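With one protein chain removed, the remaining protein chains of the complex are shown where they sit.
Let's look at chain A:
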Amino acid sequence: MTRVSCDCDVLVVGGGNAALCAAIAARRAGASVLLLEAASKSLRGGNARHSRNMRVMHGAPTPWVRGCYPADDYHADLQRMAGAAVNSVDDGLARLFIDASADIVDWLVGNGVRFHRGTDEVLPYSRKTAFFLGGGKALINALYATAEALGVVVRYGSAVRALHRRDGPPAVIVGDAGIAVRARALVVASGGFQADLGWLRQQWGGAAGEFTIRGTPHATGVPLKALLEDGADPVGAADRCHMVAVDGRAPPFDGGIVTRLDGLPHGIVVDRDGRRFADEGAVVGPSRYTAWGELVARCPGAVAFSVFDSAIAERFRPSIFPAIQADSVGGLASALGIGPPALGSTVAAFNAALNATVAGGGTTAGVHPPKTRLAAPITVPPFGAYPVRAGVTSTCLGVRVDGRARVLRPDGTAIDGVHAAGVIMAPNILGTGYLAGSAMTIGAVFGRIAGREAAAHALR
C-alpha cells in the first residue's frame, strides 16, 4: 500500500449526536480525530439539538428508565412502524441495534451526558425512553466538552463540499476554499438531505417549497449524495420524509418541537379552498402530529388551516403563535385568504352533521369526510385558525451499512475505510417509518460502533 500522508486517523463528517459519539469512541480507541461541523459553534449539533429522549432496551428498571422494555417489544414496535417500507430494514442489524441500545445510556453518562432519573415525577411515564436532562442541546454541549477534553479536534463552519476516495485513503473537500482533508478512515454522520430544497423538489415538486424544515439548515445531503454516487447501496426512499404538522408561521429552519400544532383533532381542518379533507378525529394520540404532517404535505399548495371556535380553543394547548381570529366564519375565511362562501358552507355542513349528545365527544353523520371523534359545533365567536404546514424532521434516504457501520455496495462488499452513523443510515433500521426516540439511539449506537471500527481500520 502506498504511504499517503493523512491529516488525521479518523475524520468525522457531521457535528450531531452520531458524529460526536463516533469521534469520542474513535478517540478513546486511540485514533487522532478531526470532526467537521458545518454549523457555527452556537448552532452546532444537527437535529440532536432539538431532541429530548432516546428509546432503549432494558430488561429491568435502570436509574434512567422505569419498568422494562424487552428486546422483543422493541423489535415488534420497530416492525409495526416500518410498515410498507419493511423491505429496507435489515432485521439482523435491527436485532444488533436493539441489543446495543441496552448500555448506550451508561456509555453516554460516562461521556458526560446527564439524564433525568427514571422516577422523576416531572416526566410523563415512559418505560421505553430515557430523557436528556435539559434536552438535546444539553446532550450536545456535554458531548462536545468531552470530545474536546479527550483531544478531538473540532472545526466549526466546515461544510463538506465533496467526498472522494479514488486515489488512496478517503478525503473530503471542505468549505468554499476547497481545502482537502485526508484521513485513514472516514465516518459520515451528516444526516439527511431535507435542507436541500432542490433535491426535495425533485421528489415533492412545488409542494417542497412550502415545507418547513424543523432542524438544521446544514442537512444538505452532500456527503450522502457523494456516497451514493460512489457506489453505496441506497436504503429507504428518497421521496419519503419524517414530517409533522407545524404552525405555518414557523421559521424556515430549526423550529424544533415548539412549532408543532396540538389542536388539530379538536376543530376542523380545511385546505386552501375551504374544504375538509380528512377525518380530524381519526388519530388523537401522539401519532397525530405525524399523521397530519403527511396529510398536509399532500394538500393543494401544501397548506391547510386548523379552524375552531372559542369553546374548542380551550381544549388544546395553543400554538406559540397567536391564533388568527374573526367574529364571523366569513371574516375568518377572508383573513385566511379562503373564499368566505366556501368556508361558510363547510362549517355549516359540519355543524349540521353533528350528532353529538356529549359536547366534545361527538361524531358526525352525513358529511364527507366524517369526523369520528371529538366532533363539536363551531359556533361560538370569536372564531380562530392556525395555518398548518408540513414540518420536515428528516428525509428517509440512506446508505446500507453492516454491523460494523461500514458502508456497503449493492453486492454486499464494504467500501474501504468508510463508515456511516445516524440518520444517514437510519433507514437500515427504520425503513421509511419513524419510532419516537429511536433516531437518537441509532445515532449513539452506530456512532459508537462507527468510531470504534474507523479507529481500528485507521490503526491496523
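By definition in this document, a contact is a pair of C-beta atoms (placed from the backbone, for glycine too) under 8 Å apart; a residue touches a chain by one contact, two chains touch by 3 or more; residues count from 1.
In this section, contacts and distances are computed from a predicted model.
The chain absent from the displayed complex carries the UniProt protein name "Tricarballylate utilization 4Fe-4S protein TcuB", chosen from "Integral membrane protein", "Tricarballylate utilization 4Fe-4S protein TcuB", "Glycosyl transferase family 2" or "Peptide O-xylosyltransferase". Within the set A:D254, A:D309 or A:D402, the residue that contacts the chain not displayed is A:D254. Looking at A:R80, A:R114 or A:R298, the residue that reaches the missing chain in the full complex is A:R114. Residue positions on chain A in contact with the hidden chain: 40, 42-43, 49-50, 52, 114, 116-117, 120, 122-123, 131-138, 141, 145, 251, 254, 256-258, 260, 317-318, 320, in rising order.
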